[in-house]
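The complex appears here minus one protein chain, its other protein chains still in place.
Right, chain A next:
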Amino acid sequence: MFRTALRNVLAHKARLMMTVLAVMLGVSFVSGTLVFTDTIGSALRKASARSYSDVAVAVTYGDVDHPLPQRLVDEIGRLPGAESTTATVSGFTAIADKEGRLVGDGWSTRGGNYTGTGRYPMLEGRAPHGSSEVALDSRTAERTGYTVGDTLRMSIDGPVMRQKVTGVFSTDDGNVAAGGSLVLFETATAQKLFGKPGSYEEIDVKAAPGTAQATLKAGIEKLLPRYAKDASATTGQNLADEEARRIASDLSSFNTALLSFAGIALFVGIFIIANTFTMLVAQRTKELALLRAVGASRRQVTRSVLVEALVVGVVAGATGFLLGIGIAAVMRAVLASAGALLPDGALAVQPGTAGAALAVGVGVTVLAAWLPARRAAKIPPVAAMSSVHAPATVKGLLLRNTLGALLSAAGAVLVVAGSGMKDNGNMVLGGGAGLLLIGVFVLTPLLSRPVVAAAAPLLRPFGVTGNLARQNSVRNPRRTAATASALMIGLTLITALTVVAISVKTTVDELAAAHLKADYQITMATGQNLSPEVAEKVAGADGVSDSSAVRDAHTELDGEDEWVTGVDAPQIGRLLALDFSHGSLAAVHGESMVVDSDTAERRGWHAGQSLPVRYDDGTKGRLTIGGVFEGGDLINGVIMDNATVTPHTPKAGDMRILVKTAGGASEAHQDSLVKALGENPVIKIQDKAAISRELSSTIDLMLNILYGLLAMAVLVAVLGVINTLAMSVFERKHEIGMLRAIGLDRAAVKRMIRLESLVISFFGAVLGLGLGVFLAWAVGGLIRPDLPSYAMVLPWDRIGVFLAIAALVGVLAALWPARRAARLNVLEAIKAE
């Protein structure tokens, strides 16, 4: 039987092609993901192992107010087991490229102290001295074009510094390996910039030969209490292990995300495999019946079909694995060119990946071929004698429709219920969505007739070919359903994501526009707090009529920790417009504050209430709630007067500054602000359009990534449509031959196949769009508690694009089958039995 199966695979190479491709794509995505994450992981692990190779024990400070003093460094250095010590201090350091733009993403640009050539070998120039010199890492130097002698504009907490580059060094620093930048100052300068003069954040100790890390650690731990409160010591081994664990866990969530998309593609592939094997079995009814007639058992017949699936799975798994390696390389290149910071290194292909690829390929294929194989076994031996072409079965559709209706109804109910739930709503909704998708899939054969019938007016202009295409597309409802479902799944997800993302974007955009009266918002590109002098400079800039620092201050309000937002009371009314249920922004002054409704509800406060407060400096007082407003993304929580809170809060930081200019935002005003702030690369000055652009770009980026990942599922669906059409053409050879004989020309035959393809694609697209919108509507229920003014927006332009893509899918998928149909030899088609 094995030989029969193998022969069958070889005999049906062309028809199994699409199945192999579908499985292969899914498998390649799986193995590509694994290779990619293995590669990144091993590179990161290597980098971290290198950076800890010389560290026997690392001492870190525990309290910002108690950094590690020089004396501790000296003391540790004198321990018998310590060979050498390296004490470091570091912090965020923004550098501007030659055009004045911020280098990097604002997070991975670091600065530190130069600790000698051991750790930082100088490739060019010399070490930095004094307060106005720096050395730059070679990767960043290459990227920005800076060389020794250039002046580098940089900023640490606000003010712009101009430093001379005296050296370019190489480093195995993990942050730099991951694509960040590093500038080094002379130690004294770095201490002044990042911490306290004469103190450090970390001391790395190298052990003398023969000294165990644990022994050294014990020795150091005895010294710590005397010099630095809360400081701790960790062995290098522990650090490396922890780093490896962190890398593994970071990558694993990334892995899971990618693999779930691969799973969707494979799931879609199952439809195609099942379709193909169903068709192969139907076409071979006589052959299989003959096998049964000459004595093969049912089980042997089942097995022969499954062996075919196995062969297909192995081929698809193996080729998919190879393709996956290519995908991993491409993925890295694409991400790198998109600006992601990735470590170098060879691709890591592990045996486990090959195993996983084969297992997935074989597993999915055999699983999908299971039902067709069982159906094959049910063919009675007598079918070998009858000349009747296997008729399409209609039985089972009643059961199927009932089941589908029940599943869809249950799914829809769960989705709606989940949408309204406060806790665990997302779980219920997700489960319901899955159930609904399966239910609709089960129902698609039933749905195909009315939906396709509704398309009749669109096909009428194509005359007889349109009519034939429409009829043909519903001839085998199960097959059409499975094909359309493959496309439906991808489009459901794409539509749901799009509608939700666009709705959120629009809502937040509208909120910002409605609540923000200010013309500009000033923040740090890094998300850190602005230094206090920025607010003063802004207030004094040309054209600024009103400005207010939006300050973050910690208090103990009504007995609990509460971060309050401080604003400049006299100006805030002209910078913000909030929706108040009680009072107004005018209530923010002196000992009067306003709170948002969520906080009020959570804490059980009401307007007019007087609350005890304890500021960070220990001062106590009482505050009155002068108003309650509707919180939003822009501003929420407790708002009070800067004049009241700042004097008592030494560590208050300015999150942002709101600015109103005389006559509104203009290029001149923006220029004057930029100048007033010293053309600082880290300070972001955004007008309303830029704020909304920033928001859009984040959401668009996320959407684009998801589109990219879901494109795989759509691609597999395209293969499905090609497959189905190729099958239809093959099965209807006689009919097409007859049509050609009585006068349908080649172009019309092609048009007929193309239209059939379009009907199937649009059927899938319409179902997907409908389900997607429904799910998006349901998800809205989960978003509303966080974003009260959320309203679903249907992005018609994008929906139009999706329909256009469905049309493109239809046309592309029909290319090859239509060509085949048109090329059919008329004589052979009508002569053949």
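Rule of thumb we're sticking to: a contact is a pair of C-beta atoms (placed from the backbone, for glycine too) under 8 Å apart; a residue touches a chain by one contact, two chains touch by 3 or more; residues count from 1.
Everything below uses one rule, namely that contacts and distances are computed from a predicted model.
Peer 1: Suppose you had to identify the omitted chain by its UniProt name; would it be "Putative ABC transport system ATP-binding protein", "Cytochrome bo(3) ubiquinol oxidase subunit 3", "Membrane protein" or "Act minimal PKS acyl carrier protein"?
Peer 2: Matching "Putative ABC transport system ATP-binding protein", "Cytochrome bo(3) ubiquinol oxidase subunit 3", "Membrane protein" or "Act minimal PKS acyl carrier protein" to the record, the invisible chain is "Putative ABC transport system ATP-binding protein".
Peer 1: Which is it among A:251, A:748, A:783 or A:812 that touches the chain not included here?
Peer 2: That would be A:748, which touches the missing chain.
Peer 1: Determine which one of A:18, A:739 or A:778 touches the chain that has been left out.
Peer 2: Answer from the full complex: A:739 touches the omitted chain.
Peer 1: Looking at A:109, A:278, A:472 or A:642, which makes contact with the chain not pictured?
Peer 2: Only one listed residue reaches the unshown chain, and that is A:472.
Peer 1: Looking at the whole complex, which of A:464, A:513, A:705 or A:808 touches the chain that is not displayed?
Peer 2: Counting the whole complex, the residue in contact with the absent chain is A:464.
Peer 1: Against the chain that's been left off, what residues of chain A make contact? List them.
Peer 2: 463-464, 467-468, 471-472, 475, 734-735, 737-746, 748, 826-827, 830
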